[in-house]
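Every protein chain of the complex appears in place save one, which is left out.
Chain naming follows the written order as A, B and C, and within any one chain the residues start at number 1.
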Amino acid sequence: MIRMGIIGYGYWGPNLARNLAETPGAAVATIADLDANKLALARKRYPGVGTTADFLALIADPSVDAVAIATPVRSHFEIAMAALQAGKHVWLEKPMAETSQQARALADEAERRGRVLYVDHTFIYTGAVQKIAEIIRSGDLGRLYYYDSTRINLGLFQRDVSVISDLAVHDFSILQYLLGEHPLAVTASGTNHFPGTPENLAYITLFYESGTIAHTNVSWLAPVKVRQILIGGSTKMIAYDDLEQSEKIKVYDKGVSFTDDPNQIQEMRVGYRTGDMWAPKLAATEALRTAAEHFVACIEHGRTPDTDGRFGARLVELIEAATTSMRNRGETVFTRSQDKAA
Amino acid sequence: MIRMGIIGYGYWGPNLARNLAETPGAAVATIADLDANKLALARKRYPGVGTTADFLALIADPSVDAVAIATPVRSHFEIAMAALQAGKHVWLEKPMAETSQQARALADEAERRGRVLYVDHTFIYTGAVQKIAEIIRSGDLGRLYYYDSTRINLGLFQRDVSVISDLAVHDFSILQYLLGEHPLAVTASGTNHFPGTPENLAYITLFYESGTIAHTNVSWLAPVKVRQILIGGSTKMIAYDDLEQSEKIKVYDKGVSFTDDPNQIQEMRVGYRTGDMWAPKLAATEALRTAAEHFVACIEHGRTPDTDGRFGARLVELIEAATTSMRNRGETVFTRSQDKAA
Amino acid sequence: MIRMGIIGYGYWGPNLARNLAETPGAAVATIADLDANKLALARKRYPGVGTTADFLALIADPSVDAVAIATPVRSHFEIAMAALQAGKHVWLEKPMAETSQQARALADEAERRGRVLYVDHTFIYTGAVQKIAEIIRSGDLGRLYYYDSTRINLGLFQRDVSVISDLAVHDFSILQYLLGEHPLAVTASGTNHFPGTPENLAYITLFYESGTIAHTNVSWLAPVKVRQILIGGSTKMIAYDDLEQSEKIKVYDKGVSFTDDPNQIQEMRVGYRTGDMWAPKLAATEALRTAAEHFVACIEHGRTPDTDGRFGARLVELIEAATTSMRNRGETVFTRSQDKAA
Partner (left out) sequence: MIRMGIIGYGYWGPNLARNLAETPGAAVATIADLDANKLALARKRYPGVGTTADFLALIADPSVDAVAIATPVRSHFEIAMAALQAGKHVWLEKPMAETSQQARALADEAERRGRVLYVDHTFIYTGAVQKIAEIIRSGDLGRLYYYDSTRINLGLFQRDVSVISDLAVHDFSILQYLLGEHPLAVTASGTNHFPGTPENLAYITLFYESGTIAHTNVSWLAPVKVRQILIGGSTKMIAYDDLEQSEKIKVYDKGVSFTDDPNQIQEMRVGYRTGDMWAPKLAATEALRTAAEHFVACIEHGRTPDTDGRFGARLVELIEAATTSMRNRGETVFTRSQDKAA
């Protein structure tokens, strides 16, 4: 039984507590928050649980095996680092840190100490993304040509976080998971329409060594809500509409094909191919539950989470790169991981 | 009665002939084409019309008042310049020339000689774009924040023309018409997935001095067809779906509003506003017919077409700028017109 | 302050308790259920509330002003009658009774004693139905030609209740509310595809003296979910799609018009008229909350609920009439209320 300490019982903490409490193999031992009212709420719902205003005490408690951190981003690094250094496994909300340097330091620390560091990019654990990954890994799409996402709506403007951190990060995480490849370069444009607010609209292109090109269009200022991802391969293509109730994912047997027909030598030797469409049934499990079970399994079997510290750090790098490019009107930014690799 | 000569009777010429023949105030006098079979077809359909393989003879004919040119792009400059120099009014298919330099030379020549030079950006004359222009000019949208277009499908690959000239040019023309403003700068990314073919997918951002930002996502490699334009203003927003049969344009009484409520001083002082939606009825007239009537009226009343040589030349400049940026991975390209103005 | 007793704390009772507890002017005093575990749950959530297994004791309690009944249908008549006879106001779940005779007896009793008898046809209190009623009452639709509803999905088969009681009753209640008119006659067809189960699919037509015709298509055996109502008037028409997130109601300026043009004397003198479409913003309040406030206001001000016993009884009559017609392959059934009126 993995005894969990939860730090931060505000907006998201109660969801974590509920899911971790209900996951076989895990139990919620202690909950920390600076706000006494929130701790009172926690005690009412979980009568046997200990509560504290001192997260360092929670971390120092030897009966706690793992710590889930749902505090504001600016405190992620300090708390997560302390927890790892105390030998705890860590569940960390996204984005995992304010800077990619901090994020990499956390990933390094977890690896050095052999602890599980799970970063909560929940989207990866949805039935839809899991199914797309399965299709791509089966080779059914052929060579991946592009990933094209539109993620727009009339959204809540946030004080400290731009639309890139809020919305584009979902595409960054899905791309990282599906492609298993970090982009070579990023170019972004965008703007804030209201002085003193973060960017509310951005267009980001990612270039990959394999030739895949990815693009995401994110906005908090659209009259209609759209959550659509298109993925084009050489043999099949996927349309994923997250607002569809029953057929989120459609797989199209469509594409272009080339001919050597000499009669077409004057024309482009490109033809169309269209066949059936197929909408696979998706798993109905709640993504956060799947994620909690994955976290527990990683600790029990010494495995690395699909969204580990290294994974999370690359996404923070991409947020930084896209933001830099956007603030320089589309300047190409080469990603650090790539620089290091080169 | 304006007597028209038509040069080029291949794919598009017959449509021009039919529309110009049926427009009050115009008549088709002569048709020129290098292909004798096509001239035979023309004579069969229009028994009284003269035909010739020599476009210079057509241009030299003093009984011809105006010339419509529907030949391949590479011949546009030579033919149109000859026609203008012979004192003819000119209807020129798009794009008006291979280079912006040629395009500007044609526009200059038409102005110098006081002739009508109409460039056939037909989209401008659709009921939908006319209605959007009417709404914007009424001030109903407030300040224009953004224009966001998605124009994708499984499209015909073309030999000499990239997806920018084929699809993005429609957005360039609509933007030029709606905003009455040339962008300051362009940044684009895109790629060709098949060696030896033009780019088949591109993402283009345009920046305007007024603060408006525009983006178009164009592709010949999408499994689904999308033709959607969103236009966001400070008081209202428009969604224009060209594939909708009955409600192409929806006007949303939606937006964000700012508050000075001191209780929200900790939070972003941004709120949402949502009201009714309204889908105006659109004119059902065929756009090419509206355009032909506009051309005739401009000649009769000495007016300048909405899509004149100056208009067309700016779009050729934008195609050049976007292509340059795309081939330099998103490098910002400042537009020539802007340079001149500065 | 109206002190409420709630009888039945199973599936729906907790929703009633929560909404009534949160409604200004009402308080939950006592909760009755035969199941001790459910009463324990009720005490945990509402520490100050009395609980009892004896609904007659609750009804006899002079400190209780009104009773909400959320028990199985077969017990509705007995409990509601006892409560009314004890002088209580009554909130009764739908359908209000097993037979129209029982339903009318309850309505009579409430009227005789001057008590409020509210039947919980919650659909009437949604923002959508309220808005449609407002539009119809304004006269904007002109004369009402038809009401056409499709209410289908892959639904839960129920043991004692056919798809008419489950789904068509919503249309019966909306029609009763919108038209303020009881149908003259009903004809229905339908079937059960599985022996020993109630009808799972039905098509019902209602005829009104005003000439309005209404139809509802209800099914538990459809591969797609549809909740669409069309209402056609002589000047405008409404399409109401309850599955739409943002534009549930669309008002079309569409219709047919007649001409006396003698040139059309050979043809039908019917023409089309199409104009703008308008999607009004709907109130976002939860329907059950609106209903609870309505119930309290009716008691406080001595008013009759929009969905009173008379209203509810007519819907039970319609369920009976439609079921009779369906079991006689579409035989016309004249409604009892109409008989009485004639």
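In the analysis below, a contact is a pair of C-beta atoms (placed from the backbone, for glycine too) under 8 Å apart; a residue touches a chain by one contact, two chains touch by 3 or more.
In this text the structure is predicted, and so the values were computed from the model without any measurement.
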*Looking beyond the chains shown, say which of C:Q85, C:T197 or C:T324 touches the absent one.*
C:T197
*In the complete assembly, which of C:P24, C:P62, C:G114 or C:P223 touches the absent chain?*
C:P223
*asked:* Which parts of subunit A face the unshown chain closely enough to count as touching?
replied: 246-247, 253, 274-281
*asked:* What does the interface between subunit C and the hidden chain look like in terms of residue numbers?
replied: 145-146, 148, 150, 152, 154, 156-159, 185, 187, 189-191, 193-194, 197, 201, 203, 205, 207, 211, 213, 215, 217, 219, 221-224, 230, 232, 237-239, 250, 252, 254-256, 258, 267-268, 270, 272, 274, 325, 329-332
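Throughout what follows, only the chains that are shown with their structure count from here on.
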_Intercentroid distance (Cα basis), subunit B paired with subunit A, Å_ = 40
*Which subunit A residues sit where two or more other chains touch them?*
224
